[in-house]
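Below is one structure. I have some questions about it.
The other protein chains are all here in position, but one chain of the complex has been omitted.
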Amino acid sequence: MATIDQAASARTGIGVPARHRFGLALLLLAACALPFVLSSYQTFQATMVLVYAIALLGLNILTGFNGQISLGHGAFYAIGAYTAAILIDQSLVPYWATVPIAGFVCLVIGFLFGLPATRLTGLYLALATFALAVATPQILKYHGIEKWTGGSQGIILDKPAAPTFLPLTSDQWLYFVCLIVTVPMFVIGRNLLHGRTGRALVAIRDHPIAAASMGIDTSFYKSMSFGVSALYTGIAGALGAFVAGFVSPDSFMIFLSITLLVGMLVGGVGSIAGAFFGAVFIEFVPNLADQISKAAPWAIYGVFLIGFMYLMPSGVAGLIRYWTSRLKL
Amino acid sequence: MLRRTMLTAAAALAVNAGAARAEETPGVTATEIKIGNTMPYSGNASAYGVIGKADAAYFQMINDQGGINGHKINFITLDDGYTPPKTVEQTRRLVEQEQVAIIFNGLGTAANSAVQKYLNQRKVPQLFVSTGASKWGHPDEFHWTMGWQPDYQTEAKIYAKYILKEKPEGKIAILWQNDDFGKDYVAGIKAVLGDKYDKMVVKDVSYEVADPTVDSQIVTLQSSGADTLVIAATPKFAAQAVRKVYDIGWHPLEFLTNVSISVGSVMNPAGPEKGVGIITAGYGKDPTDPTWKDDPGMQQWRAFMTKYLPDADQSDASNVFGYGVSMTLVQVLKQCGDDFSRENIMKQAANLNDFELPTLLPGIKINTSPTDYYPIQDMHLQKWDGKSWVLFGDVISGS
Partner (left out) sequence: MQALLHQILSGLANGGIYASVALALVMIYQSTHHVNYAQGEMAMFSTYFAWTLIDAGVPYWGAFFLTILFSFGLGVLIERVILRPVANAPVLSVVVVFIGLLVILNSLAGWIYSYMIKSFPSPFPNDAWYGSAYMSPHEVGMIGVTLAVLLLVFLFFRFTPLGLAMRAAAQNPVSSRLVGIRVGWMLAIGWGLAGAVGSVAGMMAAPVLYLDPNMMTGVVLYGFAAALLGGIDNPWGAAFGGFIVGVMENIAGAYVVGTELKLTVALVIIIGVLIVKPSGLFGRVLVQRV
């Protein structure tokens, strides 16, 4: 019995092979050491990479694993960011509490959005989410809620300072806060996606009719994946708000949603590690494109995009998987 | 032995002194001053990126002429795509990585709001920001932030005062862009009209930058029965508004924001005959206005454009703006003498007295003081006659 269970878990991949665990531990150690090696500005950039990674994992849950295309995840990022900002601005809760609250708010909103969205497929859903992303800045500016959202002026946030007993700068502390959030979120995400739930999501993505006939409650899973995906992205938004120190409707235009989609694709659809590769791409490549051409930086960016789709359709993660399997690592 | 020790000690002292000096004057070496800037070179506000290019060209010209007090200007401008998070990132890069002396002429209200606290906390001058929002002139709260152009509220107040004087029974309609820019106009009119606001302003409608046209808004405003219209819109929408007002046969007394008075990009596309009678308040000379065809100040500007920005569009008023604001900065730096520390730069920025630019309307001068952080507050009313903007009345002080 024991051996069968072990064999089963090895096949389905719940357990992490020992050599991978060692590698991950090393990575974690390196991540903890980073803020002491990098400059303040580079730590700030590294923190943004963590934030984007969480957001991309969220998007990947929905689009990569469950196959529901979302061109509007910027909206959930914005909701998370504004929730955190409003809570802090109105001095309702301490800053660390805003993150789970923002996540919960987005979970609910995501789930509610996901309910009617179960009836939409492929490009229709893409259109609906696209419309959501385009309308979000306008909704944020609405004068009816201006008292809380600050309207087009936005809200300025104070950077949380490290507790007095720790000799860390604000940037370093914020990095660790994000790291403390990132690690469990990825662990939970991984367990979720490599377990029964993940298999259900993938089944719904690849063969929805077969999945339904096998008794998987497709509507529930689809709405839930919307909710969970929004939760992740909302948490990323809340953290991102603190890193930037400022939220305004202009911060969350349609380009944000497009950027997230691009990040997910470059990193690798359906890949958890891909979230990090994609985050690095989003954070650093626009600056690169800027340096290549001041005149038309987005044209260069667009060329990068199309090039990636041709050369690396399964993203960086896919490429790594390919090479590691070739070299039998 | 002793001599070697003395020499080493002297060298150490010299290096330390140099290092200390470098810390006191970040971004400044014996031969250059580093100036940082963020501009939207991409995204939907990229039209304003022209200002950044004009700034760069102007500093190139100054460098060709020898620089300022032997210092060349190293102008580092980065794209922020008009998104505040990007502005934060690029500004941090400029301050912490590039170690610039000042942040100059950053564009956008939201962009500058995002970094205002950061720059003031770090005591980095945020000089001559490229936005007319009224919030930049508060030295008591933000000692290191200063605007340049006349702010939108001041301009709106001038219009409101004119209406009170010339058309006190007027029924006012306002078309405003739904952001800080448009809201400032509404606020300015409110400030002057006070409790008369509710009676006189019969309708105000907003529009989004994402809207294709403002035709529907104009129709709504006309149906309110107003006989006075204030247009607080950016060039594309201003042109649409001016054209639509004429086409539907409405002839109110119209006021147009200074942001959108370009002959080449607003009045002519709208149809020059359709804007006859529109009043605006100006402070700079429009490069496409025939009035300034032979004006020596504008000839000077044209010579600069031909030499340093030969491919640029000379009908784009952003090039005049960039030229003027860069010239102002160069004046500030010249006033600094040898001391280019951030404190001194800020001090000199708050010490401009009757400084004139060849591209400002006659009679308009730049003045700042430690309590007056609005460099340009004077404006001059002008009226469109179908061909150009004709000045009338006197220079009005907005202070």
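For clarity, chains are labelled A and B in written order, and residue numbers in each chain start from 1.
By definition in this document, contacts are C-beta pairs under 8 Å (C-beta built on N, C-alpha and C of every residue); 3 or more make two chains touch, one makes a residue touch a chain.
Remember, it's a predicted structure, so these values are computed and weren't measured experimentally.
J.: Among the options A:Ala46, A:Leu71 or A:Ala317, which residue touches the chain absent from this view?
T.: Of these options, the touching residue for the absent chain is A:Leu71.
J.: Could you tell me which of A:Ala126, A:Val280 or A:Val316 touches the chain that is not displayed?
T.: Among A:Ala126, A:Val280 or A:Val316, only A:Ala126 touches the chain that is not shown.
J.: Out of B:Gln240, B:Thr359 or B:Gln377, point to the residue that touches the absent chain in the complete complex.
T.: B:Gln240
J.: Pick out which of B:Glu96, B:Asp211, B:Asp227 or B:Glu343 touches the chain that's been left out of the picture.
T.: That would be B:Asp211, which touches the missing chain.
J.: Among B:Asp313, B:Glu343 or B:Asp372, which residue is in touch with the absent chain?
T.: Residue touching the absent chain, from the options given: B:Asp313.
J.: Take the complete complex as the reference. Which residues in chain A touch the chain that isn't displayed?
T.: Interface residues of chain A facing the absent chain: 63, 69, 71, 116, 119-120, 122-124, 126-128, 130-132, 134-135, 138-139, 141-143, 209, 258, 261-262, 265, 269, 295-299, 301-303, 305-306, 308-310, 313.
J.: Which residues does chain B use to touch the chain missing from this display?
T.: 42, 44, 46-47, 49-50, 178, 205-208, 210-213, 215-217, 219-220, 222-223, 235-236, 239-240, 247-249, 264-266, 268-269, 313, 315-316
FYI, only the chains that are shown with their structure count from here on.
J.: Given the complex with chain A, which residues does chain B contribute to the contact?
T.: It comes out as residues 41-44, 78-79, 81-86, 88-89, 92-93, 96-97, 108-110, 113-114, 116-118, 178-180, 183, 208, 210.
J.: Per the contact definition, I'd like the list of chain A residues that touch chain B in the complex.
T.: 39-41, 44-45, 48, 134, 138, 141, 151-154, 156, 240, 244-246, 248, 250-251, 253, 255-256, 286, 290, 294-298
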